[in-house]
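The following block contains the structure, expressed as structure tokens.
The complex appears here without one of its protein chains, the remainder shown in place.
Just so it is clear, A and B label the chains in written order, and each chain counts residues from 1 on its own.
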Amino acid sequence: MKTLIAAAVSALIASAGASFAGSHAIGACLITKTDTNPFFVKMKEGALAKADELGVKLSTFAGKIDGDHETQVAAIETCIANGAKGILLTASDTSSIVPAVKQARDAGLVVIALDTPLNPIDAADMTFATDNFLAGELIGAWAAAALGSDAANAKIGMLDLAVSQPTVGVLRDQGFLKGFGIDLGDPNKWGDETDSRIVGNDVTAGNEEGGRRAIENLLAKDPMINVVYTINEPAAAGAYEALKAIGRENDVLIVSVDGGCPGVQNVKDGVIGATSQQYPLLMASKGIEAIVAWAKDGTKPANTPGKDFFDTGVALVTDKPVAGVDSIDTKEGTDLCWG
Amino acid sequence: MKPILKAKGLVKRFGRVVALDNCDFELLPGEILGVIGDNGAGKSTLIKAISGAISADEGEIWLEGKKVSFSSPIEARDAGIETVYQTLAMSPALSIADNMFMGREILKSGWQGKIFRRLDRRAMEIFARDKLSELGLLTIQNINQAVETLSGGQRQGVAVARAAAFGSKVIILDEPTAALGVKESRKVLDLIQDVRAKGVPIILISHNMPHVFEVCDRVHIHRLGKRLTVIDPKKYEMADAVAFMTGAKEPNEKAA
Partner (left out) sequence: MEKGQKFEEALENAATSVADFDTDDKSFVSRFHHALHTTPALVPLIVLVAAIVVFGLTLGSKFFSPFALTLILQQVQIVGIVAAAQSIVILTAGIDLSVGAIAVITSVFMGQFTFRYGIPVELSVLMGLTAGTAIGALNGWLVAVMRLPPFIVTLGMWQIVLAANFLYSANETIRSQDIAEQAAFLQFMGSKFKIGGAVFTYGVVFMVILVVVLAYALRATAWGRHVYAVGDDPEAAELSGVNVKRTLISVYATAGLICGFAGWALIGRIGSVSPTSGQLLNIESITAVVIGGISLFGGRGSIVGTFFGALIVGVFTLGLRLAGADAQWTYLLIGVLIIAAVAVDQWIRKVAA
């Protein structure tokens, strides 16, 4: 019995020593909302690739579903205990995660928010994100220009993310409306607009099924919808199926945000009119670089001028460019796409 | 008279407990044999061994002179030993006809039965109704009533009718009147005698001495894992039987 205890204690000491010894490799953590959304899958791939390149030891964590906040808190605590130097985080609940983030920063880690800014945004050391509002504006402006004079009588279906109105959903929705030229009401939520061109909002959970069901519900209200804003490309694909089922797929403009490869392919095939492309791989690799820089000499990257985060860029991908809105074609979009 | 059902030297152990200790058993044709014994004497184990619910470790069983061994109650049933369990083994939500034919349903003849496996409801209902009437269970109006809507006595009646209906050679009744009131018990006892009148021998396990002494031709007294003796209820008092059962008195003639 005594030998057993002695053996266990020495093993413990040895392993503790090992974890300190092995840490000339910088430790970093990537915590995403889920493991199943292709956007985060790509982000993880990009982070792992960059980490490999720079000799960073990267641990990855993810919530079970969108909104799983507890798993992310536990992951942050694990990272602190593991002696990581930095955390890359896409937060499921951008306000509730702040205390855990503070705990990490107090322990000397650098915390970088990816894609989804924390609330308040300076709760993180740095934010690498898409300007989701701009992404929405681009497709809104494109849609209005593509319709030309018909924009004044357009019938718009808004396919959003969830009734809890997460930030990303609100920003894209309101951005689209602003780009299209519709009064926003309260820019912090959707659904309160009074413009008669909006047929209605429905939620999709960001997937094909939800997209199909949501547009069906809106079409039942007004079958002559001719513009559809969608929160992301899977929802757009679902909406297209529903429109195809009633034979109106060629009469309706569908716009979206994401820039994933299947989505860009859909733009090429005419399923989606235009999509705003974002760059998760860039976010991830820039994040890893930032952690390395911080570990070396404590420097933090600077914000994009005029914004309180680092804008990793957004580009409008379409094969039908309009005047006044910069865009790239699907060939370029395919080169840059993810997923 | 040769026994229709005979067991010799049955032994059954559950771990260290010897439930059946070299036990013998005989059932003569056309009789009602009562089986009594105190709790823990092993009579339920004996009945389970005969009805196929358990397999004895040692010993042999003969049915109609042929050696048999059952590995499930269904095998015993197929050989002609039907058991009416204390819990009746009926599905409450299903109808009388459904329960009657559970596990041996009649399919419609021709393509409907062979290809679509369609049940011949009418045939089953008619058969069920006939069997119930034969035994005088006329108060059950609707053969498609769910069994749970019947009284305890009516359910017992249906269970007994089910056991008697399919050409059985032996019927075992396990505590048939245990949960019934005076009137209903009377009906069930009449029912038992009607079944015997059709020529089917019956093993009646019961704690109710008056009932046992009333209807049984012989009474098998079980004690300490084996048959103590078999008495003629006409020649002994109930008090004697209880005394034998509990060891207060030893019988003069031990069973062979």
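The criterion applied here is as follows: a residue touches a chain if its C-beta (ideal position, glycine included) is under 8 Å from a C-beta of that chain, and two chains touch if they have at least 3 such contacts.
Note that the coordinates shown come from a computational prediction; the quantities given were computed from them, not determined experimentally.
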Margin query: Touch as defined at the start, partner being the missing chain; which of A:I139, A:L159 or A:V203 qualifies?
Written below: A:V203
Margin query: I'm checking contacts with the chain that's been left out. Which of B:D38, B:E105, B:E175 or B:D194 qualifies?
Written below: B:E105
Margin query: One chain isn't shown here. Among A:G238, A:G259, A:G273 or A:G333, which residue touches it?
Written below: A:G238
Checklist line | Chain not shown, touching residues in chain A | finding: 35-38, 41, 65, 163, 200, 202-203, 207-209, 212-213, 216-217, 220-221, 223, 234, 237-238, 240-241, 244-246, 262, 265-266, 269, 271
Notebook entry, point to check: Where does chain B touch the missing chain, residue by residue?
Noted result: 73-74, 77, 83, 85, 87-94, 98-99, 102-105, 107, 116-119, 121, 139, 141, 146, 148-151, 153-154, 182-184, 186-187, 210, 214-215
